[in-house]
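Accompanying notes for the structure given below.
One chain of protein is taken out of this complex; the other chains stay put.
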Amino acid sequence: MTFKPLTAAEMPRFSGISTFFRLPYVTEPAGLDIGVLGIPFDGGQYSLISGARFGPRAVRAASARVRAYNPSLKVNPYEKYTVADCGDVRINPLDLDAARMAITEGVKRLVDEGVIPMCVGGDHSISLPILRAIAGRYKPVGMVHFDAHSDTADEDLGVPYGHGTPFKRAVEEGLLDPTHTIQIGLRGSTEGPDEFDYALAQGIEIITLDEVMENGLKWVASRFERLRGNPIYVSLDMDVLDPAFAPATGPNPGGLAARELIYFVRKLAGQKVIGADVVEIDAPYDSPSGMTVVLAAQLIYEVMCVC
Amino acid sequence: MTFKPLTAAEMPRFSGISTFFRLPYVTEPAGLDIGVLGIPFDGGQYSLISGARFGPRAVRAASARVRAYNPSLKVNPYEKYTVADCGDVRINPLDLDAARMAITEGVKRLVDEGVIPMCVGGDHSISLPILRAIAGRYKPVGMVHFDAHSDTADEDLGVPYGHGTPFKRAVEEGLLDPTHTIQIGLRGSTEGPDEFDYALAQGIEIITLDEVMENGLKWVASRFERLRGNPIYVSLDMDVLDPAFAPATGPNPGGLAARELIYFVRKLAGQKVIGADVVEIDAPYDSPSGMTVVLAAQLIYEVMCVC
Amino acid sequence: MTFKPLTAAEMPRFSGISTFFRLPYVTEPAGLDIGVLGIPFDGGQYSLISGARFGPRAVRAASARVRAYNPSLKVNPYEKYTVADCGDVRINPLDLDAARMAITEGVKRLVDEGVIPMCVGGDHSISLPILRAIAGRYKPVGMVHFDAHSDTADEDLGVPYGHGTPFKRAVEEGLLDPTHTIQIGLRGSTEGPDEFDYALAQGIEIITLDEVMENGLKWVASRFERLRGNPIYVSLDMDVLDPAFAPATGPNPGGLAARELIYFVRKLAGQKVIGADVVEIDAPYDSPSGMTVVLAAQLIYEVMCVC
Amino acid sequence: MTFKPLTAAEMPRFSGISTFFRLPYVTEPAGLDIGVLGIPFDGGQYSLISGARFGPRAVRAASARVRAYNPSLKVNPYEKYTVADCGDVRINPLDLDAARMAITEGVKRLVDEGVIPMCVGGDHSISLPILRAIAGRYKPVGMVHFDAHSDTADEDLGVPYGHGTPFKRAVEEGLLDPTHTIQIGLRGSTEGPDEFDYALAQGIEIITLDEVMENGLKWVASRFERLRGNPIYVSLDMDVLDPAFAPATGPNPGGLAARELIYFVRKLAGQKVIGADVVEIDAPYDSPSGMTVVLAAQLIYEVMCVC
Amino acid sequence: MTFKPLTAAEMPRFSGISTFFRLPYVTEPAGLDIGVLGIPFDGGQYSLISGARFGPRAVRAASARVRAYNPSLKVNPYEKYTVADCGDVRINPLDLDAARMAITEGVKRLVDEGVIPMCVGGDHSISLPILRAIAGRYKPVGMVHFDAHSDTADEDLGVPYGHGTPFKRAVEEGLLDPTHTIQIGLRGSTEGPDEFDYALAQGIEIITLDEVMENGLKWVASRFERLRGNPIYVSLDMDVLDPAFAPATGPNPGGLAARELIYFVRKLAGQKVIGADVVEIDAPYDSPSGMTVVLAAQLIYEVMCVC
Partner (left out) sequence: MTFKPLTAAEMPRFSGISTFFRLPYVTEPAGLDIGVLGIPFDGGQYSLISGARFGPRAVRAASARVRAYNPSLKVNPYEKYTVADCGDVRINPLDLDAARMAITEGVKRLVDEGVIPMCVGGDHSISLPILRAIAGRYKPVGMVHFDAHSDTADEDLGVPYGHGTPFKRAVEEGLLDPTHTIQIGLRGSTEGPDEFDYALAQGIEIITLDEVMENGLKWVASRFERLRGNPIYVSLDMDVLDPAFAPATGPNPGGLAARELIYFVRKLAGQKVIGADVVEIDAPYDSPSGMTVVLAAQLIYEVMCVC
């Protein structure tokens, strides 16, 4: 069994019921290879922009643009895998603890059936409850993490769970293997050097934006080689991109171009990707043509193409 | 059998698969009382704004705001009727004739099963193919029509089918009973008095915006009395509203307030409404909070409450 | 000779060269009855919004919506008068004194030929140099002035010429007859009561927004009667409208509805209108569908219909 | 001691440090009569729009438009009272319980010094912790409450504290005197009649939007008479307004016009207003010219004028 | 005879009648070297964005930014050629066949007089009727084509004429010489590999975005050498650009930067450019500052500089 995305000839892209990539909406994950899952939680945001809860709805609408065949990779992922829209985790924004537990349970439903979860956030704090769900099957996992920040702060506003802390928690809880973790694109100003020091001390490899500029795209991609064979989680924070390419996220000037990030994702081909998230899509702040959510949809698709 | 809209407690309004009023998406209309149907066609638009094809998708998303119980009418329409989202008519924007035929067929599927069609446009030219479908069951029908224009022009840019001509065609084709037709809110400048002259000559009752201001809301509502007992089609062109209340339509300054239009729709209670449309929702031009599409959704809901 | 606006059938409204009301662009005013003249000057603005210099360009584009026949007044002004687009006054925003002189000269070219100037601003400070030009033919003139403020301050930021002072200057220079001046819609907060005291002391009649609400539209219109026979200048500051109806102006909550202002303008029929301006159109702040500039265009058209 | 707002002549409105109404920023409330306090909390929002946390910052910027003298009421509140910007309550969006406690403490600092708190939200859930603070001095208080909803739901998504429940909690906790509470403008669809039934059973007077339309503004204002002499809290939810007038809030079609709400607030003159809030200002969704936040600022000012 | 663009000193750029590059509007093409022609047709669009009909009007306004002298090429094209604004083709959006014929006729009027047409779209389907007009003089022509797609699909939604098919039709009709055609920037996902296979089979040279990244700008430009001496049509689809640089087009993440596309256009110097189009400018979706239309105007200017 495979599902084919609805084509424009069957129903033009501006019409019909909106699902991720125009795939069927499936409530029972058994039998799927990949499940695209919305996680509309933004209870970890505390900066100058919020609204990541609106990400999944916006990405569903925009994903109608992404067609089945990837001419760059010469792949149609829907011929290879059974992929479906698994709906949204029911998030209660009024009860942050319950919401985090619901995320773990929602992802676990997929992972327990052997389905690779492609999670559409939501803010970056969702990575922790996702990794807790994944840990039921793979533990610890390596990670390729694109971001302007390390997200290994000790706490956010005195709280252990915010969008700046997920990966410190994940290391502490034994979910994440720092020695098989690479963080790419870091550049944002911080309160001090602590986050970097912690990450480096744990054995995380950091490739700053400066190093991307200095050493070039191929060199960055070559760093993925040492991860081969390990289960790898892919986490994409939209703020790794320059705000020009992703206006609808907390803006961090001086980031990657869209095509650079797409290039990196494609170079994950051959890795054992066991899950992914795309986070920090603050949809209300997008350009009129929705460039951020279209790009987020494209990135999820590109990850599917390298699974 | 009735369908209940998904509540916020079951799934918060910003999440989940988007359908009209959070109702089930149903592809087989048999057994329904009312079917909400998207008609994303804007091949009749030729003015300074276009994009009514994006109406159904936008109204689906916004209709999540409208909850089940109408405190003004003390009615929950979903307790009275089985209502569902019947999807979108498959519109081919590259073949305008085929698109118009598809609309007639799509509406006919509902009407033939005795389902009241609530059509979400699309531009006003869709009213003609809708009325052709309705004619299979009711012919001719009366109409309550809210609009800045009479839409009884002879042709648009030399063509018989545009968004300025549907009701002249409908009278000519015997689909519409002009003597049981009331047009409310007319005010827009025209090339000349021809449209009005034609409508009046056919026996259509015109209540201009000036007359609404002069005579008051109650008087307008009292004019509906003479329609009682006849099958009535309700056609709502968003441009009957002042652009302040409906920015995402071709702007005609000096129109109705939202609450006035809602008042009128509620006063249709007791009429035999056999179908309706809400048209000219140019979603790309809406306010950031989507006030036009929210209002369009509310209007459809209000029509359901008086069916 | 009369000019007919280009119809949509000749050239759809979204296309062609943009002129006021799709009329010919005429550089020599002789022979015209009415000249629509852009005055893109905003050197009198000093508050939280600016950009009135972009008004004429935006109104030209939006005026393509306004068709020839006014169904409310049953008038086609282009059958009665020869009307043309007289272009823009060349404004130098780097030399405010020169710009004010250029306005007077530009309007004078029309007035000297007996052409009624319909001026599209620009901020309200342009009314003074316009009235100086009109004074060559009519002096002093009466005025019907729609505004949230009296604009009779003594100075703005210590300067005699700003958008808060034009009518004090005009009274002082003998251009304006305060005893035949009516100001309608005043409501905005001020630094103190001085402006009102000055205006009232000069014999200006002030009808506040409160009085409009209390006494009704007909009563307001009845106040125009005493002006009959006198040459009357009409000045429309878009901020007389509630920001809901005119978002692209300095927002003053609680103003007129668009249809109320249109009603008032229509009630000027029978007055001897010898010139008019529509000012404070800060086009960059308009709604996506351009409701403010469309309304501004409509208002100019309505004034033409009552000339 | 009184503080004067900075005038445009001293520092043009587009410049300088932004404080509420250009008043001094004061960290120690002793000696003030009225304190304007930002409460940037939106942890009670769960619908299709969020972002009320951005309200105080936006209102500060927009309040620069509101000048000292109210020509309608012929009052300058700053001559009568010492008013200051008391800053923002430190809200932790990652810890909702702590945030609610911080609100109570922050307001209590003012109330304990006899300062009337004018609170700028934030979502409507802040009214409960504010009333808890006020209860230290006045208990129970009456209320004039403008809103599209009664906000007396039993719970929101199963949680006792959301933006739909504050006034049920306040009645239960004995903070609010329902027999001296009037709710105006109610109209929004609900899950059922429970909220209304509860409010009415407690003795709250509900004036629906329908009743406002039916009975007129003066009648509504006359209902305030019976409150005279009691300490009254004023709560303004921006959604009482039609979305045309307040686009940056959860849109509820068919509400009050801005000038109607201003009229009502002015008719509170003579009441013993002991505190107020303006809530549900979702600033990221405002019109380009910021009409919602300007109106919110105006409303706070109008309340100050009737204190 | 040459025409000079109006300078800012003669009339500031925000004022005056809007024409392409502030050149005279000329209705009779004889005597011109280059004619800039608006083709406001979008009847070939069927994806998630529409509105290319608004391109010419928007580009006219934005082109006021582009001054006469190109410091990079050290050229003033208006000293070399007589260039004018030739207005817009009269497009009937309600009759797609008639509209396509009008395009051919409109372009033919220029080509028959030896005028090089610079066409401002409109969607990409206009290239076919343009090439039919050009074929009266040059047949077949080579092409340099910048696009995210090959636009050589067999049909769009079952129709031969859409914005995905123009170049397959042009090859079939013998208008285009595929062996002297280079397509640059292709990357968009498709339904399958058919378009590419067709293009390659015809001898079209495809330089994908991946190849641009891999081989660099100079290498791409070097590929133009083999076209030298042949009549070359230049077709620029704005979606060749990354959405960051051209938000107002159907977004395809990961494209060219603006300066790369400008570089390529400049490297066409020395080619025999006999016509050009810039297409897919969906003006309603542009950034507030109009970056897409400004860039489109710049691109047309750059093509003129290399003619």
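Letters are used for the chains, namely A, B, C, D and E, taken in the order the chains are written, and counting of residues starts over at 1 for each.
Quick note on the criterion: a contact is a pair of C-beta atoms (placed from the backbone, for glycine too) under 8 Å apart; a residue touches a chain by one contact, two chains touch by 3 or more.
Quick caveat, the model's predicted, so the values are computed rather than measured.
Shown chains touched by the missing chain in the whole complex: A, C, D, E.
When you scan C:Ala9, C:Leu96, C:Leu200 or C:Leu217 for touch with the missing chain, the hit is C:Leu96.
Across C:Phe14, C:Tyr46, C:Tyr81 or C:Phe167, the residue that sits in touch with the chain not pictured is C:Tyr46. One of D:Gly35, D:Pro93 or D:Pro231 touches the chain omitted from the figure, and that residue is D:Pro93.
The hidden chain makes contact, of the residues A:Ala9, A:Leu73, A:Ala98 or A:Leu157, with A:Leu157. Summarising the interface, chain E meets the missing chain with residues 7-9, 12-14, 62, 64-72, 74, 76, 217, 242, 244-245, 257-259, 262-263, 287-291, 294-295, 298, 301. Considering the complete assembly, chain D touches the hidden chain via residues 10-12, 14-19, 25, 38, 40, 53-54, 56-57, 60-61, 85, 87-93, 284, 288.
The chain not displayed touches chain C at residues 42-46, 49-51, 53, 92-96, 156-159, 161-162, 284-285.
Convention: only the chains that are shown with their structure count from here on.
In whole angstrom, the spacing between the mean C-alpha positions of chain C and chain D is 37. Centre-to-centre spacing of chain A and chain B amounts to 41 Å, using the average Cα coordinate of each chain. In chain E, the positions touching at least two other chains are 46, 49, 53, 92-93, 156-158, 284-285.
Taken together, the touching pairs give a contact graph of some other shape, not a line, ring, star or complete one.
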